[in-house]
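Of the protein chains in this complex, all but one are displayed in their positions.
Right after this comes chain A.
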Amino acid sequence: MGGCMSDSQDTTDRNVEREIEKDKKQDTRAHKLLLLGAGGSGKSTFFKQLKAIHGEGHNDREKEGFKRQIHGQVVESIQLLIRQCKTVTKDPLPGIKDEDDEPFGNDDLDDARLSNSLKVEMTETEIAQFKIAKEFDQSCQYLLEIHGSRSALTEQLVTHVKSLWNECPAIQAMFEHRNKIGIPDSSAFFFNDIERIGRSDYTPDHKDIVLARYRTTGMTEKEFHIKDAVFKVLDVGGQRNERKKWIHFFDGVTAVLFVVSLTCYDEVPFEDVTDLAADVTLMNSMLESIKVFEDTLDFECFQKTGFILFFNKADLMQEKIKRVPITNAFPNYKGPQEFKPSVDYISKYFLSLNRVPEREMLLRFFFEYVLFVNYW
């Protein structure tokens, strides 16, 4: 133990002031890049990529944090899948109270956003596919009893997740509806790799880190030195409540990096997530993204600011386009249900929203975990 110096608020304040002074000096020479986009578009994913490629990478402590994030994502996703199955089929599990889910079909009298016109009715047979067989009761109960934030993957937990994920058709069927209940695509990757992730000596690799998905709150910033230039990149949260804070970061921005998820045209925004009955043609993150982009372009302080539009998750889009047409979000689209024309249409649509012709607009596409870095 050291000497008897008492804690002094003054010292703290002075240190903080010094930090702020230092920041100000750096501000003048760094290019400020602002990552914007609706929730779940991939801003933080992009930020992590930058850090891995142009920064110092992730240190052991950060990796420990990502490990927890991944473990948490696995537990939460499987819990959500089970709960949704149970709710839809009105199948109570003994000993478990329904935490946040009201019974399916309970009409929301007060909420105009969710009037009956927004709901999709399901037939008996459709509902029946979500019925979890009796043999999984023990696994369900075990998994639901885990408290989310303390979720180290024990051997037992891994076994239960594995059996539900690989052998229970209801869970698979529910996962197909992940777009409506707010389960990230990457959870499938982690479920499939559950044994590797559950090992006691597991350390997340680059791909795991990039695929780990969690909401961001507030703002974080990081400096990157690329060739001779210094970039200060700001990453922010994208949900509606987080967007109220954006205005604080708009000062002195060199360029806005606006991220759009290509696959979000059938995904319900986290802020609107309710249940399977959601109608994704009326409420999806693409519509949200378009609105956010329009609002951002309109800001007075951005009239002369360059925009780089990033279209994210092109790899997932190639799969999704086979199943879901983009007419969900773009009813006027008349082209074929194929990757290239659909993506072209989306990117042109976004570009057309810019009403300041002299503003610089750049387009980039990238995949969820392979980042092309030669755009500077």
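Convention: contacts are C-beta pairs under 8 Å (C-beta built on N, C-alpha and C of every residue); 3 or more make two chains touch, one makes a residue touch a chain; residues count from 1.
We adopt the following convention: contacts and distances are computed from a predicted model.
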"RGS domain-containing protein", "Topoisomerase II-associated protein PAT1", "Rab7 GTPase" or "Proteasome subunit beta" - which is the UniProt name of the missing chain: "RGS domain-containing protein"
Candidate in contact with the missing chain, chosen from A:Tyr142, A:Tyr202, A:Phe270 or A:Tyr333: A:Phe270
Options A:Thr89, A:Gln129, A:Ser163 or A:Gln239, residue touching the unrepresented chain: A:Gln239
Missing-chain contacts mapped onto chain A: 1-7, 11-12, 15-16, 19, 61-62, 64-65, 68-69, 72, 76, 99-102, 108, 110-111, 114, 148-149, 182, 214-220, 237, 239-242, 244-245, 248, 269-275
